[in-house]
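Missing here: one protein chain of the complex. Every other protein chain is in place.
Right, chain A next:
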């Protein structure tokens, strides 16, 4: 079938998904919110198939109910998806093979002042902005490797390739 070794090698590279390595995470079985105390900024409301949280170098399964905070990294596997609600009522949901870093999250529920920066490293993400952006649009920013997104938008979707 293959006329040369080179062609075979190229095809095998494509078939092995050289550009789409599945994200792997190791579930430890510990509840991710056990050590979060009262400083959580968000909660996983929807979780399908493989979803993982990385916090301070440790990995946890991203189960429904798990709480999230600043600096957490959320990853979904090839069939995974996750829906997160923040304390300012904004939501962020991720499709498969996606990774988002919650770089900064702070929110004052009395004044609606806060800061919300996330880095969308790869995958598909849907956003609905909440009280932070309503109060101060530039206080909520999404970063991708190629751009910074902000504004008064209430709803948008982001697709980031690798």
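To be clear about the criterion, a contact is a pair of C-beta atoms (placed from the backbone, for glycine too) under 8 Å apart; a residue touches a chain by one contact, two chains touch by 3 or more; residues count from 1.
In this section, contacts and distances are computed from a predicted model.
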UniProt protein name of the chain not shown, from "ABC transporter permease", "LLM class flavin-dependent oxidoreductase", "D-methionine transport system ATP-binding protein" or "OmpA/MotB domain protein": "OmpA/MotB domain protein"
Positions on chain A contacted by the hidden chain, ascending: 3-4, 6-7, 10-11, 13-14, 18-20, 38, 43-48, 64-65, 81-85, 89, 91, 93-96, 98, 109-110, 123-126, 128, 137, 144-162
